[in-house]
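Only one protein chain is missing; all other protein chains are in place.
So that you can tell them apart, the chains are marked A, B, C and D in the order they are listed, and the count of residues begins at 1 in each.
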Amino acid sequence: MLTPEEWTAVALSLKVAFWATFWSLPLAVLTAWVLARASFPGKGLLDGLVYLPLVLPKVVVGYLLLLTLGARGFIGQYLDAWFGIKLIFTTAGATVAAAVVSFPLTVNAIRLALEAVDRGLETAARTLGASRLDVFFSVTLPLMLPGILSGALLAIASALGEFGATITFVSNVEGQTRTIPLAIYSATHVPDGDAMALRLTLVSVVLALGSLLLAGLVDRRIRRMIGRA
Amino acid sequence: MLTPEEWTAVALSLKVAFWATFWSLPLAVLTAWVLARASFPGKGLLDGLVYLPLVLPKVVVGYLLLLTLGARGFIGQYLDAWFGIKLIFTTAGATVAAAVVSFPLTVNAIRLALEAVDRGLETAARTLGASRLDVFFSVTLPLMLPGILSGALLAIASALGEFGATITFVSNVEGQTRTIPLAIYSATHVPDGDAMALRLTLVSVVLALGSLLLAGLVDRRIRRMIGRA
Amino acid sequence: APGALSAGEAPGDPPTVFAAASLTNAFQDIGKLYQQKTGRPVRFSFAASSALAKQLEAGAPAAIFASADNRWMDYTEGKDLTLKVTRVTPIGNSLVLIMPADAAKDVTIDASFNWLAFLGADGRIATGLTDSVPAGIYAKAALTSLGAWDTVKPRIVGAESVRAALALVERGEAVAGIVYSTDAAIARNVKVVATFPAGSHPPVEYPFEIVKGQDNPATRALLDFLTGPEAREVYTKYGFAVK
Amino acid sequence: MIEIDIRLARAGGFALECGFAVPGSGVTALFGRSGAGKTTVIQAVAGVVRPDAGRIAVKGEVFFDSARGIDVPIEARRTGYVFQDARLFPHLSVESNLRYGERRSRAVERPVRFEAVVELLGIGPLLTRRPHTLSGGERQRVAIGRALLAQPRLLLMDEPLAALDEARKAEILPYLERLRDETRLPILYVSHSIDEVLRLADTLVALREGRQVAAGPVAQVMSQPAMLPVLGRFDLGTLLECVVSRHDPAYALSSLAFAGGELRVPQVARAVGEKVRARVRARDVAIARTRPEDVSVSNLLPAVVEEVRLREGPYADIMLRVGEARLASMVTRESVERLALSPGLVVWAMIKSVAVDSRNPEFTEPPQRHGA
Partner (left out) sequence: MIEIDIRLARAGGFALECGFAVPGSGVTALFGRSGAGKTTVIQAVAGVVRPDAGRIAVKGEVFFDSARGIDVPIEARRTGYVFQDARLFPHLSVESNLRYGERRSRAVERPVRFEAVVELLGIGPLLTRRPHTLSGGERQRVAIGRALLAQPRLLLMDEPLAALDEARKAEILPYLERLRDETRLPILYVSHSIDEVLRLADTLVALREGRQVAAGPVAQVMSQPAMLPVLGRFDLGTLLECVVSRHDPAYALSSLAFAGGELRVPQVARAVGEKVRARVRARDVAIARTRPEDVSVSNLLPAVVEEVRLREGPYADIMLRVGEARLASMVTRESVERLALSPGLVVWAMIKSVAVDSRNPEFTEPPQRHGA
């Protein structure tokens, strides 16, 4: 059905989408919490910064990543020198690109869920002796779960579809950074690549529906758990 | 500061982002409602369909739009023949592309907000004589406003950053379809275009921050209005 | 917006030229000259040749298609979208090897050139996507004919456009790049260290054709202007090989 | 006529089964302990939960009938539901909350006036406020007003007064009584307070663990032995059907004639000849062997001891016959011995205080039973 090369792209896409979501989720929860609950000078700026990857063309986002996290980038050089972390041309870099692009979506979904959490319940938890942090993990976070799930789903979906930032930042290195969208992109630029593009598009669709189905199941279970069903 | 050409791109971007959001919002609210509240066979499919533009590379989305809504497209030909609506090369087409790409984000934000609405209040409204539809407009919708706002913001942001689907669907025509991201793309193909690309990137950033600021103000007012402040 | 929906290709609109993105700067200059001379404006749409070809296929009302390689022109011809009889190929390009200006060392590319020594331990070489972006396709062809493809392939990074490949070399992220000479000419901080032998790859050509149904005197005049002497001057200025 | 005959099982094991028919006007109290199923019954009538099977009809209009597949939508039932939790709309001001249902009622049918409700509930100063700034009691008052202004054809009240102070309760109860009498609005009323129930209700439905223990006119139900575990001991008493016989404006007193004689009570707002109901709590009835002279107790009635029931603890229940009527009294066992109370003994009943309910007498006719 798929060529080995295409299977590689599919596997890589899944890997990138999973890790991008996995790593960005905790940070997204933290950011959402800060944006929804904390108030400090410069919050508006942080807010803007978070949504920036959404509003900028993805190619520009990729270019900015290149400037900062490339081997010669002003952060990237230290990542390499100090930790031996190389992002450019690597799967790790593709993961970073996907994470950055999906970050605003994740944060937004989680933030909405957070704002819907009844603060009266948080207050009640504190009167029962729970510290703010404890309240967050024992009350706020469980009540936010549907939102976090929704955020994760968006993150995975957009990571699966991410193209512009990835190709600009880490280019197309076979087996390293060549995700499904890159493969599709290539296919659409070859005069007779339509069949391949279609096959890969179908794979994307199946992946998307699959993850939605899974998310739906998990969601229903969570809702039953937190008594919102 | 900006060249007339750049101003055109900025104005066009704003126009496209605004109208894309304006037209897709009601449909997004309806879709979110159906996904959150109704249950019917094939709902999973609809769910998947909604998220598709997110999971597919934008270039593919644009290509699919071209296939369906282009002048020879299987819907597009009737749009033209029956209503005289031409999408290809036109701002209207760019608007459609932006709307399609941002649709999943909008739906997701609105859906989360909808799920957070206390159904007990809807029941209360019905005991007071309000029909389902009436309840929706008088109780559910106002309580969803922060989510809708958040969805609109995401829609505007992603419309401002949309590139792949637009250039593939409606090409890159100055004054018609050359939005900021396309202008940045063009700028990178011109010698000394870097300065222009940078300027336009800055404009994007300013627009993003501005709309966030505006959204924040509106959001605070809405929350005060619905007693969630 | 009612306004947004009604905008379209009205009869009085200027003709639209579909041009490969690499022609952006040259065509913009030529367009200005054309308007100065004839008083008639021209509209351009710059995108990847593939995207433009697909748009033509979907019924985009363009007048002229200027492709960055023959394959897509053959494609539109084959679909009966553009008129073979109007085909002209006024310009070409050459494929060059570039390096960051600060690390540049002139080399000669031939069958015996030691790519691995040239690239160093883990150096990368940037070019367009080797199966879709024209520059990348030519690079692959050239390396293959030089017998170096298999050794170099793991080091190749394919960018979404020649410009992106250029950026990787400019930034020093890649040790070298394979791009068109025109691209190298407009880039700062990179230096051409070698030109690929002309025979190592199919000629880089930019075929122009008139779109079916648009073959009228006005379009002909425009096509003539695009291949005329004023245009040739502009092409030269941007480093194209004028034929 | 309100006919309810439903079965409903809930996840956690609770099952409701009850069937009763009560008059289509007047107040029907649903009485029972926490978790007995009172709210569930109310919800079924409102259409908020759907019974597994059964039938619900109000004044001849069928709301639900599983046999005939009828299930009228919530909004078409027009049941003014006051929820146990107030459920005010957070996005609307107090005034808009109040107007919500009013706007949706037919203009020609608005017996409940906005100003009257605001005045009565003392919520005038709150009209521009948002619900989240209200105190618990204020919220409940607004919820009551909102339900009333929806001009319902049936009022469902789920412990509406629990969050209110005595003074406020004392103000609202007469208004509900007036509403009941003037608009003939039937009211289904859930309460834990037997005082509230006795004051307001014509009909009583007692629930216990989802089962209907008793249903019928208050006076009749209250005397059923099945009610003993439902009612607390101190709340036992007697209901007397009376007719206003005389007013004594100088002392602000009225006289009520009943089967056993005449009662002097604080002035009632009913014309002479009208029927009223008086409630005498057993603990408010003392017994004397000889007629006490010069006591402040206004009501001294000759009586015969019918029955003496000694109970655990210090108390005994004495049933007295006063003329044609029966009267319960609660005294200490010590007093029973001291006075040598035994059936047949002729005594005097001293009634220290009487609660009079000026209900519209036509509602006291016994309803036809239906169902379980």
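In this section, a residue touches a chain if its C-beta (ideal position, glycine included) is under 8 Å from a C-beta of that chain, and two chains touch if they have at least 3 such contacts.
Since we're looking at a predicted model, the values are computed, not measured.
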Whole complex considered, the hidden chain contacts A, D
Given D:Glu75, D:Glu159 or D:Glu177, the correct residue touching the omitted chain is D:Glu159
Full-complex touch with the removed chain, picking from D:His91, D:Arg141 or D:Arg180, is D:Arg141
Listed in rising order, the subunit D residues that touch the chain left out are 10-13, 32-35, 39, 84-85, 125, 129, 133, 135-138, 141, 158-159, 162-168, 170, 192-194, 232, 235, 248, 251-253, 264, 266-267, 283-284, 286-290, 292-298, 312-315, 329, 331-335, 337, 339, 341, 350, 352-353
Per the touch rule stated above, subunit A touches the missing chain via residues 120-121, 123-132, 134-135, 138-139, 142-143, 225-228
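Just so we're on the same page, only the chains that are shown with their structure count from here on.
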The pair out of B-C and B-D sharing more C-beta contacts is B-C
Whole-angstrom distance, CA centroid of subunit B to CA centroid of subunit C, is 33
Between subunit B and subunit D, the Cα-mean centres are separated in Å by 57
Subunit A and subunit B have mean C-alpha positions lying a whole-number Å distance apart equal to 20
Two or more other chains are touched by the subunit C residues 54
Touching two or more other chains in subunit B are residues 59, 63, 185, 228
